[in-house]
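Mind having a look at this structure? Questions to follow.
Left out: one protein chain. Kept in place: all the others.
For reference, chains read A, B, C, D and E in written order, and residue numbers begin at 1 within each chain.
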Amino acid sequence: MKTVYIVRREHFNAAHKLWREDWSAEKNEEVFGKCSNKNWHGHNFNLFVTVKGVPSEETGFIIDLKELSRIIKRDVVETLDHKNLNLDVPYLAGLLPSTENLIIKIWEILETPIAEAGGSLAKLRLEETENNFVEYFGGAEPF
Amino acid sequence: MKTVYIVRREHFNAAHKLWREDWSAEKNEEVFGKCSNKNWHGHNFNLFVTVKGVPSEETGFIIDLKELSRIIKRDVVETLDHKNLNLDVPYLAGLLPSTENLIIKIWEILETPIAEAGGSLAKLRLEETENNFVEYFGGAEPF
Amino acid sequence: MKTVYIVRREHFNAAHKLWREDWSAEKNEEVFGKCSNKNWHGHNFNLFVTVKGVPSEETGFIIDLKELSRIIKRDVVETLDHKNLNLDVPYLAGLLPSTENLIIKIWEILETPIAEAGGSLAKLRLEETENNFVEYFGGAEPF
Amino acid sequence: MKTVYIVRREHFNAAHKLWREDWSAEKNEEVFGKCSNKNWHGHNFNLFVTVKGVPSEETGFIIDLKELSRIIKRDVVETLDHKNLNLDVPYLAGLLPSTENLIIKIWEILETPIAEAGGSLAKLRLEETENNFVEYFGGAEPF
Amino acid sequence: MKTVYIVRREHFNAAHKLWREDWSAEKNEEVFGKCSNKNWHGHNFNLFVTVKGVPSEETGFIIDLKELSRIIKRDVVETLDHKNLNLDVPYLAGLLPSTENLIIKIWEILETPIAEAGGSLAKLRLEETENNFVEYFGGAEPF
Partner (left out) sequence: MKTVYIVRREHFNAAHKLWREDWSAEKNEEVFGKCSNKNWHGHNFNLFVTVKGVPSEETGFIIDLKELSRIIKRDVVETLDHKNLNLDVPYLAGLLPSTENLIIKIWEILETPIAEAGGSLAKLRLEETENNFVEYFGGAEPF
């Protein structure tokens, strides 16, 4: 089986803070450091979405990249770009917006529409800075 | 005169919004678009500081890069990193935190301490995203 | 005068070849090397457009970056992206599509609409590969 | 077993189009979008070749990177650089030159000479733009 | 199990040469090429450290990135940065400092302190140049 993995990058800019209301300011500062600043900070996020499949004999495609881009923009970028991850995003309500938690949510959002478009979501990579990023494989074995 | 230009990159992550209190929400949205989101958004900023001078015969240096880095971190990065540019930074109070306005303020902050360290500030470059950035030469002729 | 320089990056992918009809294949090969391949080759081009001005006290902007992006996309990207620079672009007809010639043409195209949007085109940078690129200042003194 | 994976990057610039002769122009445009432009477009391709193995006690090498680079240049870069992927490359004849199909062909070309040089091809990554790329593991389990 | 992989980049600059004392200069030159230059050469190394785990419900973290960075700096960067890999590093004594051998050693150094900090080292990536790099998974199955 000639399974190929295709990757599409999209990006968004957002504000957030790491802060627990049930902790004191001191405890938040101790655990989350600068990320606990009460007035927020922000990042340019890069999101890499990997879809796997066997290229179609008819088109040479695993998935139409234009359609993949459209799904990511509609379901992820539009909901996160120029937003506050703690305040503005219904599906993140009540969640600490660490990159770890964020990437799991993005997987849950993208898995079904990508499947409906004929693809199989295989991996996500979410870069918060050039030094810090996370990868997620939906709980499956990584690659 | 063998004038050389040396550049040091530093970076910081911050939240901001473009918003005028004396405008309606509609007017803010019309002029500033997504950047007017009331709950903020944010960026990873890259700051490039250029100092010019003739290399010392004794050290081969225009300026000690360790000292230049120390100045930028102390006077700029410490005051902006993981901050809200609208709320947390005394020297930006009352200013629309566009990258244009921000780079002018950073010049005003860095010019004197760099001069005191024996250097001459020649250029700043402030990258907000990989697609948008500004450069400033202190009002002097650019290069 | 607090003149700031703001830069917007856009990109396009195009095919071209360097070939003179009035030369033999051998002469074309000798002068243009691999770039003379008769069946074309191509590149991912990055275009950086620099506009200068004094930030508005009202908006903090030199020029609205959304508007600048719209102009570049409408007048340059739409006419060059996924095109053949030798065959598909009326304003390049009869011109050897070297990056040098291309950047001069892009300047001629962008200068007026940027001025009409209240900006002053100051510099272009056109990257053909990570190793080869050109800069142009409209014949004015460079910076 | 201390298996290490070593990666070598090479690059090439090429023209192509996505176009089926047995389809109408409208159908080609509908499925392939801008990539169906009849006069071609092009890209700067980055190819990353991963070879796995246990470092030699004698040399500290899995494979001599100079030799790996020589193989990739001889068998892939020389055949694709400054070429038209639809017209100029015998081993791509009759194939839709999508990145998916291209990466499978490159695997078939490199697997044997790398094995003859004592290495084991483990992964390919082919970048078409900074936003679009593919990875291939030869049909084996990915990593 | 919602296992996420988090990556931290650190970097160091070092000198080295590939040279065996028990070989002639000619043999060293033949096998190691330019890397055998007797007076050394050097690189900017980028090290990417991947730790896997399930995000904590309390903090949203797999591992505190500040702590991960502190471990990498203390145990790797401090011992390698601005050093000679052949002469200055006790744990590399007697080893050919190829990137392959170096990445295995870095794994041995980081595995225990990362485990003690509650993480599980999953992957290393060591970039010697933008064209040459290695990855290591501790002998486990790669991803």
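Observations, loosely collected:
Going forward, contacts are C-beta pairs under 8 Å (C-beta built on N, C-alpha and C of every residue); 3 or more make two chains touch, one makes a residue touch a chain.
Here the structure is a predicted model, which is why all the values come from computation and not from measurement.
In the full assembly, the chain not pictured is in contact with B, C, E, by the touch criterion defined above. Of the options B:14, B:62, B:80 or B:121, the residue whose C-beta touches the omitted chain is B:62. Within the complete assembly, residues 18, 20, 31-33, 95-101, 103-104, 130-137, 139, 141-143 of subunit C touch the chain that is not shown. Seen from subunit E, the chain kept out of the figure touches residues 11, 13-16, 34-35, 37, 39-44, 81-84, 87-88, 129-130.
Interface residues of subunit B with the unshown chain, by the touch rule above, are 1-10, 50, 52, 55, 58-62, 64-66, 122, 142-143.
The rule is short, and it goes like this: only the chains that are shown with their structure count from here on.
The minimum number of touch steps separating subunit A from subunit D is 1. With chains reduced to the mean position of their C-alpha atoms, the one farthest from subunit C is E.
The chain with its C-alpha centre at the largest distance from the centre of subunit D is B. Annotation: 41 Å between the Cα-based centres of subunit C and subunit E.
For this pair, subunit A with subunit E, the centres built from the Cα atoms lie 28 Å apart.
The centroid of the Cα atoms in subunit B and the matching centroid in subunit E are 34 Å apart. Shown for subunit C are the residues in touch with two or more other chains, of which there are none. Every pair of chains in contact is given here: A-B, A-D, A-E, B-C, C-D, D-E.
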